[in-house]
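Supplied in structure tokens, the structure appears directly below.
Note that one protein chain of the assembly has been removed; the remaining protein chains are unaltered in position.
Our next item is subunit A:
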């Protein structure tokens, strides 16, 4: 995994501390060209991984990537699925069964053999696999070395104790797509315990990690202990706590922690992209612990990939 990953929240009006900023972003990124232009700024700053949801508009971005193979030859996408609001709104409007029918392509109950059988037999893992396939269709022929389960679903399964489904997601991504599964969560320490228990070694976990302890269930100290003591590949997101921490202070804190393999951030302007990447490089290079742990993690991730 690269040291810096570029996120997509800003493109879809997701701002965790200001509804007003959300609206401004929604206006700014009204057309796909403005998204592509911002991705260009990220690439100019040497960020070549885009971590994004399966929002409808991402399929247009994927088309553009496929149409320009030379420009995007080193470009990778880390898809995060499912795009939860799409399902939540559908369940509210249509009910559970009708929503499933809507999202699985083909005739869910009948002609699609696997789907029909899965539904009748209540084979949930097979239903999940169908939904994964449906969501990943838009990324065809694009390099997607890590595929993430979104936090709402990860955390829901975690709370319900449905560990088996978390493992099934991990295994399906590895066997069907030949890439690694990752998990996004707001409950990193609890999730890591669960993933270790079901036998997932050195998992990729993306979670909020910031100086304010914002969206870090269990508190900052608990996260720091886990980062110090356990073996996993951590991706830090919401490092700026949605803008509540000044960038320099925020990045300095995250770069001082051990075991952080990558930092995920999103930004709407060229200036903010440059500022954040410059800060990450600056604090990363001055922090020996960070570099050493990264080296260790890169080695162990190779083991996972070949095993």
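Heads up, the rule we're going with is that contacts are C-beta pairs under 8 Å (C-beta built on N, C-alpha and C of every residue); 3 or more make two chains touch, one makes a residue touch a chain; residues count from 1.
Here, contacts and distances are computed from a predicted model.
Missing chain, UniProt protein name, picked from "Response regulator transcription factor", "Gfo/Idh/MocA family oxidoreductase", "3-oxoacyl-[acyl-carrier-protein] synthase, KASII" or "histidine kinase": "Gfo/Idh/MocA family oxidoreductase".
Among A:142, A:179, A:217 or A:274, only A:217 touches the chain left out of the display.
Within subunit A, the residues in touch with the undisplayed chain are 12-20, 22-23, 26, 85, 88-89, 91-98, 122, 124, 152, 155-156, 158-162, 164-165, 186-187, 190, 212-215, 217-219, 241-244.
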